[in-house]
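The chains shown are only part of the set, and none of them has been moved.
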Amino acid sequence: MVKPTRHIASINDLSKTEITGIFDLAQTYLDTLHDPILPYRVARSCDAASGAVLATLFYEPSTRTRLSFESAMLRMGGRVISSADSGASSAAKGESLADTVRVVSNYADVIVVRHPRDGAARLAADYCSVPVINGGDGSHEHPTQTLCDLFTLNKRNSSFKNLNVAISGDLRGSRTIHSLVYALARFGANIILMPAKGLELPSHVFNRLRDEMHCRMTPAQSENGHASIDALYVTANAPHQLSLIPEGVDIHVRMTSRVDAVYVTRFQKERSGGKIENTYPTVNAEFLSDAKYSNASVMHPLPRVGELDQSMDTDKRATYFEQAAYGVPIRMALISALLGLQNNHLLKSYDGGFPSSKALSIDQHLDAGIQCQNANCIVHDTLEQPYVRSKFSLISSVPERSKLRCVYCETDIEHFVVGNVETRKFTANVAQINAATSRQLKQFVFFKDDQAALARDYRSGDPLNAGR
Amino acid sequence: MVKPTRHIASINDLSKTEITGIFDLAQTYLDTLHDPILPYRVARSCDAASGAVLATLFYEPSTRTRLSFESAMLRMGGRVISSADSGASSAAKGESLADTVRVVSNYADVIVVRHPRDGAARLAADYCSVPVINGGDGSHEHPTQTLCDLFTLNKRNSSFKNLNVAISGDLRGSRTIHSLVYALARFGANIILMPAKGLELPSHVFNRLRDEMHCRMTPAQSENGHASIDALYVTANAPHQLSLIPEGVDIHVRMTSRVDAVYVTRFQKERSGGKIENTYPTVNAEFLSDAKYSNASVMHPLPRVGELDQSMDTDKRATYFEQAAYGVPIRMALISALLGLQNNHLLKSYDGGFPSSKALSIDQHLDAGIQCQNANCIVHDTLEQPYVRSKFSLISSVPERSKLRCVYCETDIEHFVVGNVETRKFTANVAQINAATSRQLKQFVFFKDDQAALARDYRSGDPLNAGR
């Protein structure tokens, strides 16, 4: 029986078991590729995907992601159709992503989408009858890069558990980082955040690590044993002091502990209006001369534009070209699993999504109630608006602190009021939601604040009690 | 024996028998594609085109046409080379289409051309040793879209005969519509024209339907039985009152008859300088609530940009995504027939072209005599001018009313004078052409009007009689 289609819009759409299953499969593909056809070096391909067609729909420039997906498909004997540039596509005529993927799903068996808007991949998946893979959507996520990163770490270390991974640079705008920190947290690694000034991890990502992935936050220790504000430790499943990320965090790390990997990322100028602080951290031989980095893998998703010095290329710790080299076998494995090639059942039984899949889904008309507060979310794209509604998951992982999470870009709304369309009452005490029946939940409408609710003729009160 | 190459620049390059033959072939490809490879959905490909190469040369943006052609070739085991964007091609260096196709015909077995100029596909065909398929040329034609449209109608209805097809929107600039109305007329369907204000069917298309495809024109009937100016009925092979399309035709239809299909098309802003009337017709649930539309297929070539409401997507009458889904099997069938794959003889014996193929061809040097009056015709492209001459077919389907039809863009010239290079006489009485011998026809030169002829030192008189 044909199972419903799986989509990979977030790294959290894959379970840990599935991820390690993909790694096993990638290793077999890697072994095949590295068995060259003599006398010259031609990588050995296979025919696992013979007859299948991959489409790449890229609304943002890309070399490595698009070409590595295409190479992966071709190395398996599959075929590729490609729209490399929105300027050469129907977007120039004003066509929505939703319509485009509906049409292209007739041309291909699996579609990779890259788009400048957060949440675009999830929207595409909503309208697509074949698997959609997120090739990077705005500042949201880039799950296949994370698969390459994890695979690299996995080959270099015996276990993710208690691995110390320092992450430097633009933690705010880098979709690569967002997928990575979720995955590291879920696999039990410790994360040392070393953001550039003003480019800290978004609070909704940070809070999600803390509230849903059981991370404990602690300032990194300085040499003299005192807590430092220079970096922050995110420890998965460890009973540490709870701490919020400090304001004005600096870029240097003075922790005494061993660092297993330093993950560097470029300034995402296309997401920030192009201005960069001259304090943007540079990783070079001097930075890495500290003893705690003596065995650290130096990683980078590439491209780099100055933040990782070229002189490191010949350093034995340099791992970034190895990461890139795994792009093809990892994507071969993911495509193979998604399409069930060679009778692979890896992604058949799992019903998709990490915790949010169990969350209550709230479907708000765009013209009423609350809207996603992320200006770059796909729901605010005028071309897509006829195809999206304001949809939220209601997250209640921490009692008394319910959140609304946009199902597209996964940005959270922490402060809102809830009204009842029947009783016309609203309250800021959102804890009452937990007391609601599922019938009552369907009557709920969410507003930004009291003013918004009052403007719609709701009165303050207990939404569940018509009388009061 | 290898037959001369067939090209598909117009839907009229295919006979009705050939079109239905392509439908039969497309159905077998569709059945194959829809027989998925289990356990997951991978469409079943074939190897009919194994070893063959398709080139797509697109001088205008496209997603669906280019990708569906490429998918079609790949699903048959063929290969694809692609120039998706003139900005990335030799056009940036100022190379003509004529030279480009001559060169690319060495690289591929069949070439699909899209170009902003009317008639570009015919020019390409003139210089190409392998089959050229028109992927859309200016406002002229888009024959493969029409094959998808007809195939869709054919599956949904028992016969084209007396099918009532209403066509709404930009009938002037839409190449899709021009191919479609020719095909509908030839297959005996009735066409209800519902143009946006100022975007009526070009007069040369209208007159060709009337004069050469035996259509009778009648104003659509209003509810009270009176003729309405709101829409126009084009009835193939029916003895109705002859009528020209009225000036200022409005967009609403108040006919009482059953409509079998409503074909909606977007405003072609790239062909009209971008301005759009705010009376551009929108097809939505309200419009379609009229009883006569209760069983109408709602069709659209896509992309849509507002003229077809998204709320229709879940309506059972919505047929536009079905149209798009047939893009691949239809194009598989066309390529297969053109290349004679699998010993297919469908397109072997027919010598190409609809009525114009029997017309006299008039070859005028660009620097003398009459020129095509369509400013967007490929003959006026400075890059192509060294490669084109002013060539016309002499159409005499209605006695006393000969026309000159540009062989590239198929725009007609109805008013002209004819001179004889030997007698140096000219006349406006073009009926005399019919009396000429074929030797005399070779001596004819055509001018825009008396002034143009006099300016070239021709005198008024009987061109066939040197004495007078």
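The first chain written gets the first letter, and so on, giving A and B; residue counts start at 1 in each chain.
Operating definition for what follows: a residue touches a chain if its C-beta (ideal position, glycine included) is under 8 Å from a C-beta of that chain, and two chains touch if they have at least 3 such contacts.
Note that this is a predicted model, so its numbers are computed, not measured.
Undergrad: How many copies make up the whole complex, given 2 shown?
TA: So the full homo-oligomer, as given in this file, consists of 3 copies.
One rule holds for everything that comes next: only the chains that are shown with their structure count from here on.
Undergrad: Please compute the C-alpha centroid of chain A, do the same for chain B, then give the distance between them in whole Å.
TA: Centre-to-centre distance between chain A and chain B: 47 Å.
Undergrad: Contact residues on chain A for chain B in the complex?
TA: Residue list for chain A touching chain B: 1-3, 5, 49, 51-53, 55, 57, 79-85, 87-95, 99-100, 102-104, 106-109, 130, 338-341, 343, 345, 348, 386-387.
Undergrad: What residues of chain B sit close enough to touch chain A in their complex?
TA: Within the complex, chain B touches chain A at residues 36-45, 58, 61-64, 67-68, 70-71, 74-75, 80, 82, 84-85, 87, 266, 270, 302-305, 310, 321, 324-325, 327-328.
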